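One structure is given below, encoded as structure tokens.
A single protein chain has been omitted from the complex, and every remaining protein chain is retained in its original position.
For reference, chains read A, B and C in written order, and residue numbers begin at 1 within each chain.
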Amino acid sequence: MSCPLPVPLTGIVPPLCTPLTHEGEIDTAGLRALAQRLVRAGARALFALGSSGETAYLSDVQRDTVLRTVVEAADGEVPVLAGVIDMTTPRVLDQARRAVDAGADALVATAPFYTRTHPVEVAGHFRRIRAAVPLPLFAYDIPVAVHHKLAAATVLELAEDGTLAGLKDSSGDDGALRRLLVSLRQRGLLERFSVLTGSELAVDGALLAGAHGVVPGLGNLDPDGYARLYAHARAGRWREAAEEQDRLAALFALTDVGPEDTMGRNSSAIGAFKAGLRLLGVIDCAATAPPQVPLDATAVKRVGALLEEAGLL
Amino acid sequence: MSCPLPVPLTGIVPPLCTPLTHEGEIDTAGLRALAQRLVRAGARALFALGSSGETAYLSDVQRDTVLRTVVEAADGEVPVLAGVIDMTTPRVLDQARRAVDAGADALVATAPFYTRTHPVEVAGHFRRIRAAVPLPLFAYDIPVAVHHKLAAATVLELAEDGTLAGLKDSSGDDGALRRLLVSLRQRGLLERFSVLTGSELAVDGALLAGAHGVVPGLGNLDPDGYARLYAHARAGRWREAAEEQDRLAALFALTDVGPEDTMGRNSSAIGAFKAGLRLLGVIDCAATAPPQVPLDATAVKRVGALLEEAGLL
Amino acid sequence: MSCPLPVPLTGIVPPLCTPLTHEGEIDTAGLRALAQRLVRAGARALFALGSSGETAYLSDVQRDTVLRTVVEAADGEVPVLAGVIDMTTPRVLDQARRAVDAGADALVATAPFYTRTHPVEVAGHFRRIRAAVPLPLFAYDIPVAVHHKLAAATVLELAEDGTLAGLKDSSGDDGALRRLLVSLRQRGLLERFSVLTGSELAVDGALLAGAHGVVPGLGNLDPDGYARLYAHARAGRWREAAEEQDRLAALFALTDVGPEDTMGRNSSAIGAFKAGLRLLGVIDCAATAPPQVPLDATAVKRVGALLEEAGLL
Partner (left out) sequence: MSCPLPVPLTGIVPPLCTPLTHEGEIDTAGLRALAQRLVRAGARALFALGSSGETAYLSDVQRDTVLRTVVEAADGEVPVLAGVIDMTTPRVLDQARRAVDAGADALVATAPFYTRTHPVEVAGHFRRIRAAVPLPLFAYDIPVAVHHKLAAATVLELAEDGTLAGLKDSSGDDGALRRLLVSLRQRGLLERFSVLTGSELAVDGALLAGAHGVVPGLGNLDPDGYARLYAHARAGRWREAAEEQDRLAALFALTDVGPEDTMGRNSSAIGAFKAGLRLLGVIDCAATAPPQVPLDATAVKRVGALLEEAGLL
């Protein structure tokens, strides 16, 4: 049921939420339903075990269950990218081997975190992963989690020597992204190195700048919106792309429904995505993993109102 | 020689470099030549005493000289925005009064820095400035200097109650900018509140998102490039806008010509802008203010090469 | 009325609060009373225009008034150190020249802020100040305000070549301070280079580690406590020193009396110091400079209770 990764990978690659039961176990039925919904909406690949998938909150056994379920649901129709998120190289290698066993088509790894790591060591980290595991490798640039930004020089070096198949850029630094895209183009690397933006609120601009695709957390709720945005952009209908993006940016307000004085921004965003999926009938239970605080009734009501405003309910 | 500020202010608003003599004094002839060059290239307003203008390195007397020179050079053809950059409200008020005396048409102030300031206090800061000085006021969101980001709620509140005439967003956070633009539009404020991006490498995306204009440091060197970019965008020629932006992003590599082990990034960027202006014949001396380290000959040569690649030399 | 600086400077060097009138002007009578109280309590020098003195909130004219008032009150009995806080070298030089005119006996300058500055440039910054102004110069290491820490190598280099007469360390990094003290001792510099800690809650440990003195904001309220702490430490009564420090650490809770949801930590701390000085009868008005939010009645009451617990009221 594997599916080779297009080179370069383009289009909408949603980072799947991970539905949980009230007991905190993986809701495999809900996850399958979500995966199939996203494929039907035109996702070019599925990204399991990313930040939107609460990967930081899942045990290794749960991660395996998630990945096997998504691979099965994708059914060879689209490739499955697997987040292999852990602190340093040896631990990421363990995650990577499990992901291979579970049927992943490509891997997505961050730079080391928790430790203080030199750019030379960051490059070595990705090289060791690529050498050890026979799957295309994406670098995941997410300073909000990892607390340092991938150096452009490192990305270019690893793109050039074939270590990396692509980049998922969740840095939110669109100026740096533009310079990277220009450098990749100057070196003739854009044909084989995929740049996917995780900045789900400026997708029109990122596509205009030459990014290949987008990994939108909000795409769990409105995959059709992102599919339309992408289609408009590819057809050169930039004004229509921007309008679609504006609608999605307004909907994104749901990530802030949780009160700031009692819960983290992670919990608010993930809680809102899941509350929305439940309201849309995709999943049965909106539970998030501990220690995240659940949304209260007022917040859930606000999610519903925003889904209505966006025309989804 | 004053010039009323268009409402909203749109287009290219270059933040002028401040040419200095070898003795460290303001080169008023060079500054005048630069200002006139930018107006000729289609600048809709001039922004004096911003970060590109080394305002943090200029004494109060020098700031006055800069502002008077730019106001005189603008000659009432375009409005002059003046940075009034200081640590907290009382000191900014002193800067603001001097700027009024020197003939500024509008003021640009950051949130307090050096101190730890609550959002409630940040709002009070802008309100006091606006109440004390009879000029339109722009908020300057520049976390890299001020070390916190302006809260969207604060900007919306101050846009709604008329405290602020606009925002210069140098946060580089294009997702947050998109959400702000959507919120301003929902409240009907985009007709009177100007949003100018300082992210000079993603101007096409920012204009597509609805920003009114751009304040590009690189516009000191290539004002025609930004003028073309803006014209393409306004005419809906987004592909051409993106190509122009790509060329400018490649040119931006000149900000990194200074070696990282012996000089700061500020010095490298400002030094490169000034070295370029000298190579282009706009100014006579590329000196930067202390304690900035000057570019070495290798770096200056690289600036020249990049100007050539960009078709400017 | 000048007073030569002891080499090295030792003991308690309180950073004076700046009393303000209800109209926001300098309350020179209150400031004089405060200065005299501190000298009577055994201060070895007075530090005017530091962070506790709201220097970031004072205009240049107000800074002059403060410094002249403190110099006059010190009356040649103890030296007066003057903060010369501004963004970069040229602006600090202006502050320094004014401080010389106002009668300062030594200067205290931070590294550049607002800008991004390389360690090489930071060293050049202090060298230029020292070269231009004929007064002993202290480096003020305050990362919470300046957003980078002075490199130990820079401090050692500037201590060795005589640029700096000392360091005021408000970094709170006592491990780094210990390594610096050991390095200074190894180079034989502790006889002429003063190390003053601004970490007012770990003074016993800092003196045990070899620091020469302390610059305690809380010393505005309880100068006798810090004098006793210092005397105990110099006499080797470390247990008694620690008990005094414990009492002062408990009193320090007054810096947190302001509610976190409506005011900054700066405003809370400075407001509490001033409310305490008013309750102690040293000054008449506890106003703080804008845009700081004033303490409410509940907070002021809590200040009083803490002063009582500490035996000061």
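Quick note on the criterion: a contact is a pair of C-beta atoms (placed from the backbone, for glycine too) under 8 Å apart; a residue touches a chain by one contact, two chains touch by 3 or more.
The model shown is predicted, which means the values in this text are computed figures rather than measured ones.
Undergrad: Using the touch definition from the header, name the shown chains in contact with the chain that isn't displayed.
TA: A, C
Undergrad: Among C:T154, C:S199 or C:Q292, single out the residue that touches the unshown chain.
TA: Per the contact definition at the top, the residue touching the missing chain is C:S199.
Undergrad: For a quick check of understanding: of A:L58, A:L177 or A:L208, which residue touches the chain that isn't displayed?
TA: Looking across A:L58, A:L177 or A:L208, the contact with the absent chain belongs to A:L58.
Undergrad: Which residues does chain A use to touch the chain missing from this display?
TA: Counting over the whole complex, chain A touches the hidden chain at residues 24, 56-60, 62, 85, 87-91, 93-94, 112-118, 120-122, 124-125, 128, 144-147, 262-267, 289-293.
Undergrad: Mind pulling the chain C residues that touch the left-out chain?
TA: Within chain C, the residues that touch the unshown chain are 172-179, 181-182, 185-186, 199-202, 204-206, 208-210, 236, 238-239, 241-242, 245-246, 249-250, 252-253.
The definition used in the following text is that only the chains that are shown with their structure count from here on.
Undergrad: Does the chain-touch network form a line, ring, star, complete graph or other?
TA: line
Undergrad: Let me have the rounded angstrom distance from the C-alpha centre of chain A over to the C-alpha centre of chain B, please.
TA: 34
Undergrad: Residue numbers in chain B touching 2 or more other chains?
TA: none
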